[in-house]
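Note that one protein chain is taken out, while the other chains of the complex remain in position.
Here is subunit A:
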Amino acid sequence: MAVDMSVTFTGRTLPNPVMTASGCAANGRELHRFFDVATLGAFVTKTVMMDARSGRGTPRMAETASGMLNSIGLQGPGIHAFVRKDLPWLKSVGARVLVSIAGNTAGEFADVARVLADSDAFDCVVGVEVNISCPNVANRGLVFACDPLASGKVVALVREQLPRDVPIFAKLTPDVTDIVSIADAAVKSGATGLTMINTLLGMVIDTDLLRPQLGGITGGLSGPSIRPVAVRALWQVTAAMREGRVQRVPLIGVGGVRTGRDALELIAAGATCVQVGTATFNDPTAPQRVLTELTELAGSHGVDRITELVGVAHDRMVVP
């Protein structure tokens, strides 16, 4: 019997748990040349802010062992152009959209959310991903997600702008001492879910030129090399939820997923949904392929529903 791949959170049902990752799939048209983006559980858009942004200069990337470093600098068209051009297109092809938003200040996040909520194509939006892994201009550029107070404030302000039935996922960075406390702050402020993880801060030096390889000097590390960090973050927050230290909300796992087996690893650690990011650069069909492989693999574990595997590894620890 075929495994039921559907997942439900905050009253929304997605046909399957596989998504693109923000910033790794643009806004849909490019990948739609390779596969139908409406077949994914959801399409996650590139983080959009209030105004158009050029992003940083180049080089913007450096390849690393099983991964890469990027410093794009949140290049984007701004929310008004996004709701005019990109969102209607995604709706026209039948995609379910998780819109990633950010702001330079907590107030800007809320403004972006309001423009989104007032837009014509908003009915294709299955949730909002709040990318708090970006610098807070009001606090000397400290990343929001490194500070429980700032994280909570952003989520609370965004919550006020969106209809109550619209899920909000706060996207966390693993570059913190205690990810559980950030998760807790986001959930207490109204996040209906969490996305983990964003990239880790890294740096590469060109050993021919003996200078930093990225124009922006440091950048975000992503790809299969960071998967163990994603598994660890999902594990810690899931454990805290199971122990009642943090209220239970659905988690979206992201970080280093290249195959269905990788996706299953994140699910077993506690993720309900899984995003495919950097692997898409290697294989533009990766999100769809991961879904096919995950479906087969779930079948081989003999479950009826994929949701039976969410966090399953927490119950399988061998205590000698």
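FYI, a residue touches a chain if its C-beta (ideal position, glycine included) is under 8 Å from a C-beta of that chain, and two chains touch if they have at least 3 such contacts; residues count from 1.
By our rule, contacts and distances are computed from a predicted model.
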**Report entry** Name under which UniProt lists the unshown chain, selected from "Dihydroorotate oxidase", "Electron transfer flavoprotein subunit beta", "Amino acid ABC transporter permease" or "Acetolactate synthase"
**Finding:** "Dihydroorotate oxidase"
Requested in this report: Taking the full complex into account, find the residue in A:G127, A:P148, A:P167 or A:G223 that is in contact with the omitted chain.
Outcome: A:G223
Query raised in the report: Of the residues listed, A:G23, A:G127 or A:G220, which one is in contact with the missing chain?
Result: A:G23
Report task. Would you mind spotting which of A:P15, A:P88 or A:G215 touches the chain that isn't drawn? Result -> A:G215
Query raised in the report: Looking at A:N16, A:S119, A:T280 or A:T307, which makes contact with the chain not pictured?
Result: A:T280
Report summary line: Cross-chain touch to the chain not pictured, restricted to A:D4, A:D51, A:D147 or A:E308, is A:D51
Requested in this report: Write the list of subunit A residues that the hidden chain touches.
Outcome: 23-26, 30-36, 46, 51-61, 63, 65-68, 70, 72-76, 78, 104, 135, 137, 209, 215, 223-225, 278-285
